[in-house]
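Every protein chain of the complex appears in place save one, which is left out.
Order of writing sets the labels: A, B and C. Residues in every chain begin at 1.
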Amino acid sequence: MSVSVQEADFDVGVETNALSAGRLDVGAVATFVGLVRADKLSGEGSEVSAMTLEHYPGMTEKSLETIVAEATTRWRLQGVRVIHRFGRLMPGDRIVFVGVASAHRGDAFAACEFVMDYLKTRAPFWKKEDTPEGGRWVDARDADDSAAARWEE
Amino acid sequence: MSVSVQEADFDVGVETNALSAGRLDVGAVATFVGLVRADKLSGEGSEVSAMTLEHYPGMTEKSLETIVAEATTRWRLQGVRVIHRFGRLMPGDRIVFVGVASAHRGDAFAACEFVMDYLKTRAPFWKKEDTPEGGRWVDARDADDSAAARWEE
Amino acid sequence: MSVKVLYFASLRETLGYSHETLTLPAAVATLGDLRSHLAKRGGVWESLGEGRNVRAAINQEMVGPEVAVADRDEVAFFPPVTGG
Partner (left out) sequence: MSVKVLYFASLRETLGYSHETLTLPAAVATLGDLRSHLAKRGGVWESLGEGRNVRAAINQEMVGPEVAVADRDEVAFFPPVTGG
């Protein structure tokens, strides 16, 4: 179980493989990579040329660790890895990695999606997009609240 | 959209990154890697020392392509990659890779899990495990039928 | 009518055949008919009998017992799949 908040990019292959390396009891590794899209606001005609991710140092790591700990109480997991970047990112850049190892795929998929849903609503990161009209803070999405609420039952 | 059935191993990082490489409209990549577990039948006290995956050449590719096509009608996807190995595999070896790229994480997660659930019940692969008591064909699991049935609603 | 029949996995081992080419009597019209026809060989072939957990494909597509078999079809019998 390991959490990193960093400016640097990460290596998806290295991180995914590390979740099962040297183990014979992992049957399933589910991962998620989130990336910066250029067409975020294409409905409104503004292309995103760059993005800056602000965070709350200290709290970010704590909140991610709390989310991971919660996942490990809900499912049988053999490994969880979360990496979230901050700072200036360009379209196509990786933002976040979540990887989960388990004996069975059901647990791996559910826990991976759970961590992403909780991260989206509970980890203190904020995105500001550069567009031709200037910088614009991204609004929180109701869909993210609904996604997180699914796990509350 | 691309399907491979092969004896050779695959590179998880290369495959995952290829799903978003050179694109600015992919916001989410969900992947799944299935691996050979040594403790498959640990409840019955038999460790698995190796496994042979038999398949139905020709039909395997067709069935995976049908499953991928079905996924692309259900969700908005920008890329799907499926790799399934056959032949002799050892504990810890990778068996299967499913990767899905989409604008949004909900579509990527759902489609990735859907492809795995359908693959488990519809793609003509059969596992035979080597144990201290000899070779043993793996029984189909009711849990896999239930997992696939979830998508029928 | 002549068809190619393939057997896979545990069924292949039980029957001792991976494939055969069969000329079918006129009474065999559907996949279900073909399966009963084969089961009537007796002995290990009863593994194909009614109630046994056997899946089948015609021309590499999984289908049910009601589907018609045509000349030169590739028919396959196998146990429930266990890949992934």
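Simple rule for what comes next: a residue touches a chain if its C-beta (ideal position, glycine included) is under 8 Å from a C-beta of that chain, and two chains touch if they have at least 3 such contacts.
Small disclaimer: the values here were computed from a predicted structure and weren't measured.
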Touched by the hidden chain, restricted to displayed chains: A
Chain not shown, touching residues in subunit A: 34, 53-56, 58-59, 62-63, 84, 95-96, 116, 119-128, 137-141, 144
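Following the convention adopted for this analysis, only the chains that are shown with their structure count from here on.
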Chains touching both subunit A and subunit C: B
Where subunit A and subunit C are represented by their mean Cα positions, the distance between them in whole Å: 48
Distance between the centres, which are taken as Cα means, of subunit C and subunit B, whole angstrom: 26
Subunit A-subunit B separation of Cα centroids, rounded to whole Å: 23
Residues of subunit A engaged with two or more neighbouring chains: 105
Interface hub residues of subunit C, defined as touching at least two other chains: 84
